[in-house]
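Just one protein chain is left out here, and the rest sit where they should.
By written order: A, B and C. Residues from 1 in each chain.
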Amino acid sequence: MAIHAAVAGASGYAGGEVLRLLLGHPEIRIGALTGNSSAGRPLGEVQPHLPALAGRELVATTAEALAGHDVVFLALPHGRSAALAAKLGERTLVVDCGADFRLRDAAAWERFYGSPHAGTWPYGLPELPGAREQLRGAGRIAVPGCYPTAASLALYPAYAAGLAEPEAVIVAASGTSGAGKAAKPHLLGSEVMGSMSPYGVGGVHRHTPEMAQNLSAVAGEPVTVSFTPTLAPMPRGILATCSAKARPGVTAAGLRSAYEKAYRDEPFTVLLPEGRWPATASVYGSNTALVQVVLDEAAHRIVAVCAIDNLAKGTAGGAVQSMNIALGLPETLGLPTAGIAP
Amino acid sequence: MAIHAAVAGASGYAGGEVLRLLLGHPEIRIGALTGNSSAGRPLGEVQPHLPALAGRELVATTAEALAGHDVVFLALPHGRSAALAAKLGERTLVVDCGADFRLRDAAAWERFYGSPHAGTWPYGLPELPGAREQLRGAGRIAVPGCYPTAASLALYPAYAAGLAEPEAVIVAASGTSGAGKAAKPHLLGSEVMGSMSPYGVGGVHRHTPEMAQNLSAVAGEPVTVSFTPTLAPMPRGILATCSAKARPGVTAAGLRSAYEKAYRDEPFTVLLPEGRWPATASVYGSNTALVQVVLDEAAHRIVAVCAIDNLAKGTAGGAVQSMNIALGLPETLGLPTAGIAP
Amino acid sequence: MAIHAAVAGASGYAGGEVLRLLLGHPEIRIGALTGNSSAGRPLGEVQPHLPALAGRELVATTAEALAGHDVVFLALPHGRSAALAAKLGERTLVVDCGADFRLRDAAAWERFYGSPHAGTWPYGLPELPGAREQLRGAGRIAVPGCYPTAASLALYPAYAAGLAEPEAVIVAASGTSGAGKAAKPHLLGSEVMGSMSPYGVGGVHRHTPEMAQNLSAVAGEPVTVSFTPTLAPMPRGILATCSAKARPGVTAAGLRSAYEKAYRDEPFTVLLPEGRWPATASVYGSNTALVQVVLDEAAHRIVAVCAIDNLAKGTAGGAVQSMNIALGLPETLGLPTAGIAP
Partner (left out) sequence: MAIHAAVAGASGYAGGEVLRLLLGHPEIRIGALTGNSSAGRPLGEVQPHLPALAGRELVATTAEALAGHDVVFLALPHGRSAALAAKLGERTLVVDCGADFRLRDAAAWERFYGSPHAGTWPYGLPELPGAREQLRGAGRIAVPGCYPTAASLALYPAYAAGLAEPEAVIVAASGTSGAGKAAKPHLLGSEVMGSMSPYGVGGVHRHTPEMAQNLSAVAGEPVTVSFTPTLAPMPRGILATCSAKARPGVTAAGLRSAYEKAYRDEPFTVLLPEGRWPATASVYGSNTALVQVVLDEAAHRIVAVCAIDNLAKGTAGGAVQSMNIALGLPETLGLPTAGIAP
C-alpha cells in the first residue's frame, strides 16, 4: 500500500529535490504540493525539471492542505514548522528540512536565530552514533543543515575515537543552491560565476552551533568550531575541509583505522582509498558522502574532507533516508548512490 | 530473470553514463566492464561517481570479455564496432553508441569519416516515425549522435507535416562532455569556462549527414542542413536552435498542432506550453527532451528548440530506451524523466 | 587638459564597465557618478572591482548632477535619455548606451518598444561603412546594442560585397551580464550555471530591427533577420553564429577576400586566419571583435561567427571608441585589445 507524502515548500530548491527523489521512490505516492507566492500555479512553471508533475497545482501552505498524508516534508523558512506540525497529528510523520528542531541548546538557538526555541526532534543524520535508534519509529525528524552534515561526517570519527583536540576549524565551499531561490543581487549568475567569496565569517553562521553540538556529543566534551562558509561557482555541492589538532600520540594508521571502522558498513558514506580525494561532482544528485582523512605530520593536524550534494544528502536525501528508517523501510530505498558525472 | 549487460568503453563518459542508468534499471545485472588504457584498474579510479561499482575491475576490450551477455553496449571510438559485433553472435543484443552504423548512405559515410562503410543498423531514436517498429526485437541498434537527436526532435514534426522548406539551419550548443574524456588542451577547464566557441563550422561536422538523413526521411525529399556546433561552458547538455523557412500558408496554429500531435503520446519528449522555452538544466541527467516551436512571422521561419542531456537522452538514455524496446520491456523502464536542477 | 566625464547609471553593469575603461583612459577625468536606488552609497559597495573609485558617492541621476562635464555616458534603461540629453546642452557630448536613438525607423521602434520614437543619433559602430564620418565631431552618439554589434560585424562584409541573400539567420549566445543587474529568479547563479536556454524567440527580441537596419543599409536592400538569443553560463561574452544563403556564384575565395578587405585596417576587428575560430574567452574585457567566415558548399550558405565581450566592445568599449572619434582623439586611446585569458 502506497505511502502518501505531501511537500510543503514544493516550489523551492529543497522542496524540488524532495520531489525528485520521491518520484524515484517505489513506495511513495506524491500528494499535496504547497507553495507561498507560487500557490495557484502549475508546478511545471516553477520546477520545469519535473515533467511528471508538471500539471500539478501548487496550493497554499496550510495544515488543511497537508493533512491526511502519511508523511509531510516541510521545506520552509525557519519559524513555521512548529505551528504546522502541531496541527498535523501524531500519526503523520513530519520531516522538517528547516532548522527549527535541530538544536538541543535553547540558548544557542536564541543567540543564533533570535527567536524562541521550538524544541528538539530526532536528528536526521543516521550515520551519527545512536541516531538510527532515535529515528526508528519517530514521528518527527529534524533534517540536519547541509554544512553540519558534511562537517560531521568528515570529523565525527576522529572525535568519536578520541583522536582530536576539541577545537575544530571548518572551511566549506557550497554551491549557490544552498542560498535558496530568492532573487538576491549577490546570487545572480553574473556575480557568482567565476568567483569564490566567503560569508558569515567569524562564527556567526547559523550552522556553527549545530556542528558544535554534533561533534561535542560524540567527543563527550565541548568542541568549539571555527566555521567559514564560502560560496562557490557551482549550483550544487559542498566540500568541507575540516581539521583539528591531533591528540598526542595519534598516528596515521590509527586515524585511518578509526575512519574505516566508522564507515565500513555505511550505505551512503564512503571512505575513499588512501591517496584519492573527493570531488563534489562525484556526488551530484546522489545521496553519497565521500570522505577522506589524513594526518598532517608537520602540523600534527587531522585533516578530513567530505563532499556531498547539499540538496541531496545535505537536505532532501538525508530527509528521505531518515524517513525510510522512521517508517521501517529499507534505509536505501529510492536513494541513488551514483552521482551525475561529468 | 536478470538481463546481463556488458559495457565496452566503461571508462569513458558515454560508458559511465550507460552504467549510471543501468544501476537504476530493475531488470539489468551489470557484467563485464572493459576499457582500453584503463584496463586492469578498478572502476572507482576512473568513475568515482559510481561507488556501487568502485571495486569492479576494468578488463581489456575483447569479444571474449563481452561474450555471454544478453546485451552489450559499445561506447567506443568509431571503427571498432563491426568486428566486435561480428564475434558476439546473433543472440546478443549489441547497442552501439558510436557512429559506425548510423548512416544509410555509404558515400556520405565515406566522405565524412574517411573509411569504408560498415553497414546500417536499426536507428535508436524511437520518436521518429517507424523507428519503434524497427527496434522491436532488433539484435543490433545504432544509437544516434547527440546533436542529431536534439535537432531531429526539434524539427521532424515540421517536416513530417510538410510545413518546412527543405533547408534547415541548425546551431547547437553542447556541453564539453560531448567531446569525450581525452585530455586535449582546448578542452581544459581553464579554456572552456566562461567561453563559447564554435567548431566544425561550414558543414564539416560528422553529425551533419545524420541530421539530413533523419529530416529527409520524414520530409520525403532531400533536406539540406547547415549545422554549426558550439562548445558551451557546461559539462552536459545540448541546446539545439533549429529553423527553416515555413512553406507558404503555414500558420502558427497549424505549426503548433503538428507538434502537439507528434509529441502527445511520447513518454520522453515534452512539447512545452506556449511561451515557455527549454533550458538544458531542466533535463540534466534525465532522458527527457524538451521542445518548443514558434513561427517567426516577419521572417516567415519556423524556429524550434530542443534541450537534451547529451550523455543521457543524447547517448546512454537513448541507448537504454532503445534496448527496452528491443527486448520487449516497458520503454520507460529505469529511465528518469526528472532532471537534476538547479 | 583633462576631459571630464560623468556616468549616469554607474551602479549597473554597463556603467561599471564604462568606468573601468575610463580609469585606463589617459585623457579622461571621472566626474559625477549617478545611480537610482543606490544613490547616496559609496561606489565601493556596488562596484567592488573598482577600488580606485571606492570612496566616490553615487548621486541621484539628474541633469544637474550631469551638467558641466565634457562627456556624459548614459547607461540607463531606455526611455530616459531624451529628456536628460535635452537638458545637457550641445557642448556636452552625450553617449547613450541605451536603445532610444539607435533606430531610424520610428514604426519599428514603436512596434518593438511600445513607446514614441525619440529620434536617431549617429550610430556608434565605427566599423560600419560611413559610420566614422558621422561620429567625427558628433555631440550625440547612440551606442549599438551588444547583439547587433556582434551580428553586424559578422555579416556586414558579406552584404556590403553583395554576396549574401537578404535573409539572415542569427543565433547568438550571450553571457548573463547582458541581462543586467536586476535580481530576477531566472538569472540566479543556481539557474544559469550549467545551462543554456533561449529567450525572445521568434523575432520578438528588440535587437532584431537594429540588426536588420544595419545589414539592410550596407546591402542596399531590405534584409530580414531571424534572430534567436540564448543565455549562456558565463558572465560575459557574445558568440554570434550568423548565416545567409550565398548568392549564386559566390566562392570561398571571393568571400574570404571581402572580409579581408573589410577588416584589413580595423584596429579592433580581427579576421582570424583560416581554420581558426573565435572564442569569447579571447576577448574577455577587451574591445576586440574576432571574426571568422566560411562558405558551406553543400548548403551554399555563408556562415560567419563573431565573438565580442558584450560589456566591452558590445557596450562600454564601443562607447569609448566612438567618444574618441567624436572628440578627435586617437580611436584606440585607452582601449585594450588584449583579452583576459584564460
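By definition in this document, a residue touches a chain if its C-beta (ideal position, glycine included) is under 8 Å from a C-beta of that chain, and two chains touch if they have at least 3 such contacts.
Fair warning: this is a prediction, and the values are worked out from it, not measured in the lab.
*Asks:* Would you indicate which residue among B:187, B:252 or B:298 is in contact with the undisplayed chain?
*Replies:* Among B:187, B:252 or B:298, only B:187 touches the chain that is not shown.
*Asks:* For the chain that's not shown, point to the residue among A:14, A:33, A:128 or A:173 touching it.
*Replies:* A:173
*Asks:* Which candidate, A:234, A:270, A:311 or A:338, sits in contact with the chain we can't see?
*Replies:* The one listed residue touching the chain not shown is A:234.
*Asks:* In the complete assembly, which of A:5, A:303 or A:335 touches the absent chain?
*Replies:* Final answer for the missing-chain contact: A:303.
*Asks:* To test your reading of the contact rule: which positions on chain C touch the chain that is missing from view?
*Replies:* 13, 16, 19-20, 23-24, 44-45, 47-52, 54, 176-177, 181, 193-194, 235-236, 270, 272-273, 276, 278-279, 281-286, 288, 290, 336-342
*Asks:* Suppose we count only contacts with the excluded chain; which residues of chain B make the list?
*Replies:* Touching the chain left out of view, chain B contributes residues 13, 175-177, 179, 181, 183-185, 187-194, 233-235.
*Asks:* Where does chain A touch the missing chain, residue by residue?
*Replies:* Residue positions of chain A that touch the missing chain: 167, 169, 171, 173, 175, 188, 190-191, 193-199, 201-203, 208, 224-226, 228, 230, 232-237, 239, 241, 243, 245, 277-282, 284, 292, 294-299, 301, 303, 305, 307, 342.
In this section, only the chains that are shown with their structure count from here on.
*Asks:* Measuring from CA centroids, which chain ends up nearest the centre of the complete protein set?
*Replies:* B
*Asks:* Mind checking the centre-to-centre distance between chain A and chain C? Centres are C-alpha means, answer in whole Å.
*Replies:* Here the centre of chain C sits 45 Å away from the centre of chain A.
*Asks:* How many angstrom lie between the CA centroids of chain A and chain B, rounded to a whole number?
*Replies:* 35
*Asks:* Touching two or more other chains, which residues of chain C qualify?
*Replies:* Those would be 175, 188, 190-191, 193-194, 233-235.
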